[in-house]
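Just one protein chain is left out here, and the rest sit where they should.
The block that comes next holds chain A.
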Amino acid sequence: MAERKRNWNKEDDLPVYLARPGTTAQTPRQKYGGMFASVEGAYENKTIDFDAYSVGRKGSRTPRSSSRPDMMFLGETGDNFSETASDVSEVSGSVISSPGDRDDKTPGVEIRYPVGKEMLQGPDNGKSDRLLIKGGRIINDDQSFYADLYLEDGLIKQIGENLIVPGGVKTIEANGRMVIPGGIDVNTYLQKPFQGMTSVDDFYQGTKAALAGGTTMIIDHVLPEPGASLLTTFEKWHEAADTKSCCDYSLHVDITSWDDGIREELDMLVQDKGVNSFQVYMAYKDLYQMSDSQLYEAFTFLKGLGAVILVHAENGDLIAQEQKRILEMGITGPEGHALSRPEELEAEAAFRAITIASRINCPVYITKVMSKSAADIITLARKKGPLVFGEPIAASLGTDGTHYWSKNWAKAAAFVTSPPLSPDPTTPDYLNSLLACGDLQVTGSGHCPYSTAQKAVGKDNFTLIPEGVNGIEERMTVVWDKAVATGKMDENQFVAVTSTNAAKIFNLYPRKGRIAVGSDADVVIWDPDKVKTITAKSHKSAVEYNIFEGMECHGSPLVVISQGKIVFEDGNLHVNKGMGRFIPRKPFPEYLYQRVKIRNKVGALQGVSRGMYDGPVYDVPATPKYATPAPSAKSSPSKHQPPPIRNLHQSNFSLSGAQIDDNNPRRTGHRIVAPPGGRSNITSLG
C-alpha cells in the first residue's frame, strides 16, 4: 500500500486532485480505524477518491495496482523504504510472484505462508492466527480506504500502511479486492423443531454454509414449545450450538406464550445469559400467537429490560380463517399457502405492531419483511417517528412467490415460508430499493430448510408443510447481485445492511460489523466480479432444493476469515465443529435506546389539576363498567380493570359553582398547538 503511494509522482498515474505536497518525503506510519478514533482517515481521504470506485473493474487502470512493478523498482532504490522493510515480513519473492499484468485480467488473491527464515521467526510455525492482509480496500459502512490489516489473537490489531508486524506471519495479498466485515445473519433457525422434525441444517451444517457465503456470525432463534421454560430451551440451544457451530453465534429467544412466570425468566436471560432480543408472534393462532393486550404487556416489559423486540407480523386470526376457507375449496397444494396469507395480512400486522410499540415508546423490529405493503408500512412509520426496523430476507430479495404455482410439488413446497414470498414479481426489486435507501435496515436469511421428504408431510394439506427456506449461504451474494451490481446501493451500504446495522441494533458493535482496531477478526475478502450460479448441486446446505436455483450472481467471497483464522479460501472450507463462540449481548443498545430515553422524558404525561367536581352525581347501580358480562373467552391475564384509585395529586381546594370561563363563548378555531397537559405522543417529530 504505502509503497504504491510513492508512485503518484508519476505524472500519468497521478490525478491532480490527489497530489499531496511532499509525497516523496517520508511517509509516516499511519493507523486508522481504531475503535476510539472518531474521524478515521481524516487527513487521508478528504478528497473523494474516484479511482477507488473503479477497482476490480475489468480493464480499468487504477493507478495503484498498475504501478506495482514500478514500486518494486522504487523500493530497491532505497528511498526511505528500508526503514520499515526490516520489520515487515515484506518478502520480495512474493511480490515478484504477484504478476504485473493486472491490466489484462483481474488479479487473484494469494495466500503466502512464511517460508525459510521467516518461518523460523514465526512463533507458531505457520499455524499462528497471525495474519496480514495486504493491499486490500477496506470497506466499512461509512467509508472505504486502502490499508493493510494485521490480525492477531482473533482480533484486528493494526490497520494502516507500513505496518510493523512480527516476522513469519501468513500474508494474504488482496490485490485491491474489497475487505469487508464479515456478514451477520440476524435470522436463522438451525434448530427449529416442527412436529417432531428438525430442519435438515443443524448448527454445523448451517454455519458451514454461512461461512462459505461470507457470513461469520449468525443470530439464531431459540423457539421454545409454548409453555416450556425459556431458560431450559435456551440452554438446549446453547449446548447444541456450542458443540456444533463453526462460527460465532448469538441467540434470540422467541416468546411463544405470555404468562406471569415468564418475566423472571426474561429478566434472567437478559441479565445473566447475554440475550437482548426476543421475538413475539402475531401469527400461528392457538400456537404462538399473542393478543394485542399481551403484546402490549410484553413490549412494556421488554422495554424495561432494554431488549430489542422482534415481531413476526402476520394476522394469525385471519390466516386461520383463510386456511379453512381454502382447504374447503379443495386447494391443498403449496399455492394455498400463498393464497391463505395475502400480503395485506402482513401489512396489517406490521401496522398494528408499530402502533402498539409507538404507544409504549419502544423500538420494534419486524422480522421477515416479505411484501411491498409491509415494507411501505415500515417506511411510512419511520417517517412519522416511531423506532421501527425492518428485515427483508434473502428469499424476498432474491426470488418471488410465483413458484408456489409450480407444477412440481417439491419445488413449490420448497418455497413455503411465513410470511410467504410475494407472488408479485416486482417485489424483490422494490425491497432492494428500500434497503438501499435505508428504509429497511438489515438482511437476514430466515434459514430453516426442510428436506423434500419432510416437506411432503403436508402433501395433502398445505398447512402441514413445514415452513422455511434456505438462504444462509446465498444471502450476501444475493444482496450484492440484486442491489450493488444493479447500482442501487454502494459497497458501503452493502456492508451496512449485511453486517454493520445488525451489529448496531443488537449491540454487537463495534466488536462485529466494522473493520477497526480492536474489533473481532471476522473479515471477508470479497470479489465483486466473480460470477457464480447458485445451484443445489454445489451448495453447502443439506437440502435437496435451493430456492435460488439457477440464479447467476455477481460477487462472492474469496477468502473468509473467522476469529482470525482462514476458514474459507478457494472454495475450500477449513472448519472445526464447535469452534464458534457464543457472543453475549448487553441490553439497552445505544443505537435504539438513546432516543427512547429522551422520548421517555419528553413524553411524560400529566393530568390537569382541577377543583373537585361537586355538582350532582347520577345514582348508578353499582355495576362497574368493566365487569365481564358473561364468561367471555377472549381473556388475557390482566383484563380486570383496577378499581378507581384515589388521585393523590388532586387538591382538595374546590372552586364550586360557575367558573369565570364557563360563559366565555369559545372560538372554535382556537389554536392550541400544545394542549396544556402535554401531548400524549410524539408522532410528529418535525
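To be clear about the criterion, a contact is a pair of C-beta atoms (placed from the backbone, for glycine too) under 8 Å apart; a residue touches a chain by one contact, two chains touch by 3 or more; residues count from 1.
In this section, contacts and distances are computed from a predicted model.
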| item | value |
| --- | --- |
| Among "Small ribosomal subunit protein mS29", "Short-chain dehydrogenase/reductase 3", "Dihydropyrimidinase-related protein 4" or "Dynein light chain Tctex-type 3", the UniProt name of the subunit that does not appear here | "Dihydropyrimidinase-related protein 4" |
| Selected residue (touches chain absent from view) among A:143, A:257 or A:379 | A:257 |
| Selected from A:363, A:423 or A:528 as touching the chain missing from the view | A:423 |
